[in-house]
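Notes follow the structure.
For this depiction, one protein chain was excluded, whereas all remaining protein chains were kept in their positions.
Letters A and B mark the chains in the order given here, with residues in each chain numbered from 1 onward.
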Amino acid sequence: MSATPRRRRTRLVLSQIALAALALVAIVAATAFLLLVGGYSVRDGLVALWSGSLGSWYAITSATLVRAVPLLCTGVAVAIAFRAGVFNIGAEGQLLVGAAAATAVSLATPLVAWSGGVTIILALAAAAVAGGLWAGVAAVLRARFGVLEVISTIMLNFVAVHFVSYLVRGPVQEPTHAYPQSATIAESLHLPRLPGAGRLHAGLLLAIAITAVSGWVVRRTAAGFRLMAVGENPDAAASAGQIDVGRTTTRAFLASGALAGLAGGIELLGVTFALYENLSPGYGFTAIAVALLAGLDPWRVLPTAVLFGALEAGAGAMQRDAGIPSTLVTVIEAALILAAVTVQALRLGRRPNPGRASIAAEP
Amino acid sequence: MTHVGAADAPLALDMRDVAKRYGGTQALIDASLSVRPGTVHALLGENGAGKTTLMRIAFGLERPDRGTMHVGGRVARFASAADAIERGVGMVHQHFSLVPVMTVAENIALGGRGRLDLAGIRAGLGSLAERRGFALDPDAVVATLSVAAQQRVELAKALMHDARLLVLDEPTAVLAPGESAELLRWLRAYADAGNAAVLITHKLHEALSVADDVTVLRRGRTVLAASRADASPRSLTAAMIGGDAEPSEGSREAGVDATMHDTGTRGEPVFRATMVTIADERGLVRVWNATTEVWRGEIVGVAAVDGNGQRELLRALAGRLDPVSGTLVRPKNVGFVPEDRHRDAVLLERSLAENVALRGAGARRGVLDWSAVLARTDRLLRALDVRAEGATVAMRTLSGGNQQRVVLARELAAEDGGTPTAVVAENPTRGLDVRATAVVHERLRSAAAEGAAVVVYSSDIDEVLLLADRVLVVYDGRVREVRAERDAVGRAMVGVE
Partner (left out) sequence: MDALTPFLAATVRTSVPLALAAFGELLLERVGLINIGLEGAVLAGAFGALVGASAGGVVLGYGGAVMGGVLIAVLFGAFVLWLRADQIIAGTALTLLSIGTTGTLYRSWYGSAGAALGIPTSAPFAIPGLSRLPLIGAAVFTQPPITYLTYVLAPLLAWWFARTHAGLALRAIGERPDAAAAAGIHVDRVRALAILANGVLGGLAGGTLVLAQAGTFAEGMSAGRGFIAIAIVVLGGWSAWGVTAGALLFGAASALQYAFQAMGWRAPYQVFLAIPYLLTLAALAGAVGRARPPAFLGRSLPPRR
């Protein structure tokens, strides 16, 4: 909590670390249990999980952290939206259009003689704008027509997928027209690799910076406060705080879309270097789990994004080395969300969630 | 054994010595009601007198702690509304239970079993129209109906179950004068046909215009039961508001210094309303052509029976609602203490400091200085003697009284720590114990003493009189200043000149 004196904050942090440690133990235990039930070697599974995610420097950098980068951005994006009471399930689609926009800018630059650095910035900016606009469609539908954003963002996800599919088989398809993907972007536009860190790229730094700033905004600024108030209790926010609820939620929605779009741009410039279908293995959805487990707090998204990055990296290793289905990790992720939801529900007891926008405007 | 009434027929409803306790309050202590068949019986009383409670017992929605009840001469012990309906009792509540998007027929059909027989309901409505003389289009969508028509649907629901005793709870509260007259005429005809009706109302003239008998409840007791012929407006008013005005402790007259009201140096009013018309969130006009002023340093009390427009007036003054016409001059930042604290005033799961920071959050820019907020919260907590472990505990952990104190402290304090310009409070002591109430009163008074303009609404007439320098009464959407005396205010609240 931001309104906390220093000493109390230390105690809180310590208790949160203890909680996190407990959660980690629980995850390991749950994994072991599932492995046992499935008839797999628990030892092999856990060893593979560890070695694939955190067991070596290479694993940490090129498996875990590389996956953590997009999860960080989208996790913060989702956290901001949910915090304001906006159920942005469309991070996946916003990420895709962000990647598409970044691709367009990157491929268009040979036409303009700009330096690589400037182009990278432009591409990332375009990604953010595209993501914001994509979310904007749903935001307008919500603000003007009272449309439930859950449904509209899911629809937009599908449209984005089809749009990318169209792009990579049409306008931006690579010159030989053999594969459904765009041309690879120029070397000079790749995000620089971090020295000594395998495949890990500078996008990590950007993502961390975004997380830091977002967390600061949410905790320390008037705008961040309004975000929280509107998500907690829109009636009180409007009456006691005299906050413009509609404007606050729309801004949160757009910011969320922009961050998710940015994640797509970073993925493109740092990992994939070309646009193709299935560019995102569901980052936008995993982000929901990441954000929920972080309690919708951007600063806490950092460890949870790394956790999920590790889980997904470890899943791949489990499959390769121990023949254990990587889908097991999806089960764990789902169980984590359900556990978090249960804990919250039990804690809140009989209190109803103060009003969330319904699909129709209030009568 | 049957109870025999004047016409030698069993009483339609006979309730004797009924008592009912709700949580901490004794809603009914010793209430009785005897309704003769073929009559309209007006049940009068102020807010909180117990009228609705008594009739909810009659309709089976509540069980009495004590007392007896007979319907149509037979003992009645209802376990639910279904029992009451079976015995021919019907009730039309103040808030309708209708599904707006469904038709009249569908709404009436709701709750049945098996195949839906809308044709049967249409036929039933048709014969109802003939027998009882009111028209309802069975296929009309409820949302398109006027409030009066919607009320008729609720009536139809009761009548379709062959109700011989109808209870109507403040039915004219939501109707325009013409519609009210029509309803009352219909009620008269209903009674003349041999049925009985109980009309819960606070409007004297209405009661007198249509009722055969009247019963007055005050603070859970029946204080008057008479026939229309034996009751005069004067005696009824006296019964409703009570002639005895015990001076409570700390009344304005008794000792708080009266030096703050130097009417000669008032200057510009803080609030000025000129012919202001205000509509509620749904667009229905609730206040008509209100003209009034509030000056620095005074407490203006608003007295009204709930639902007469005071809610909208308060919100307009507080800047939470804009008038549809007329001019309203108000300060930019008015403190507002709403009645529904949990919904409109606090973030229950957040800390006290965050709740304090809520005030003015809409206009605030830039970085939040949390240490300043924490300090301010601590100051406020101390000033109002709130029992809490500090500014960082969640609002939910505080008792209701302490929560209200925090809200009050927040609204009474101007952001920069100086004096607030204006504060509007709506039933600020509802649900508080005696001590907390006294604290609230004291804070309101000192705010006025420091120069704020204070507007306080309370559904308790005595509280209004206790606090106010001047009194405005809102009745039926009209705002009038009235002499700050129990008699005058009470009469104005029920529409008596």
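Assume contacts are C-beta pairs under 8 Å (C-beta built on N, C-alpha and C of every residue); 3 or more make two chains touch, one makes a residue touch a chain.
What you see is a predicted model, and the numbers here were worked out from it, not measured in a lab.
*Asks:* Using the touch definition from the top, which of A:R11, A:R43, A:H162 or A:R320 touches the missing chain?
*Replies:* A:H162
*Asks:* Touching the absent chain in the whole complex: find that residue among B:V99, B:A123, B:A193 or B:V324.
*Replies:* Missing-chain contact among the listed residues: B:V99.
*Asks:* By the contact criterion defined above, which parts of chain A meet the unshown chain? Give residue numbers in ascending order.
*Replies:* Counting only chain A, the missing chain is touched by 34, 38-40, 87, 89, 137, 141, 144-145, 147-148, 150-152, 154-159, 162-163, 165-166, 169-170, 285, 288-289, 292, 325, 327-335, 337-338, 341-342, 344-346, 349-353, 355-356, 358-360, 363.
*Asks:* What chain B residues would touch the chain not displayed?
*Replies:* 81-82, 97-102, 106-107, 109-116
What we mean here is this: only the chains that are shown with their structure count from here on.
*Asks:* Taking the complex as given, what residues does chain A use to touch chain B?
*Replies:* Residue list for chain A touching chain B: 1-5, 8, 220-222, 224-226, 228-229, 232-233, 235-244, 348, 351, 354, 363.
*Asks:* Write out the stretch or stretches of chain B touching chain A in their complex.
*Replies:* Checking each residue of chain B against chain A gives 100, 143, 282, 319-320, 336, 338, 343-351, 353-354, 357-368, 370, 373-374, 377, 391-392, 407.
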